[in-house]
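Before any comments, here is the structure.
Every protein chain of the complex appears in place save one, which is left out.
And then chain A:
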Amino acid sequence: MPEVKSMFREVLPKQGQLCVEATPTMVLCKPKLLPLKSVTLDKLEKMQREAQEAFRQQELAQKEQQPQP
């Protein structure tokens, strides 16, 4: 089989006009692995959500009470 291998040789011209074109392309931002959350952060966020929920419910309750009298 050595003959077959020698059949396919790359051709690198050393004379004549050479044209090298490297076109810089635009870059994409990379895929983003999402960081996992620590237990503390999870708890803080949960507490904050619950506090906001409690606050909203209280506001709703106040609104319902106001128009009646």
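The criterion applied here is as follows: a contact is a pair of C-beta atoms (placed from the backbone, for glycine too) under 8 Å apart; a residue touches a chain by one contact, two chains touch by 3 or more; residues count from 1.
Just so it is clear, contacts and distances are computed from a predicted model.
Student: Please identify the absent chain by the protein name in its UniProt record; candidates are "Tubulin delta chain", "Mitochondrial inner membrane protease subunit 2", "Eukaryotic translation initiation factor 3 subunit I" or "Tetratricopeptide repeat protein 8 isoform X1".
Tutor: For the chain not displayed, UniProt's protein name is "Tetratricopeptide repeat protein 8 isoform X1".
Student: Pick out the residues on chain A that sit against the missing chain.
Tutor: Here the touching residues of chain A are 24, 26-41, 43-44, 47-48, 50-52, 54-55, 58.
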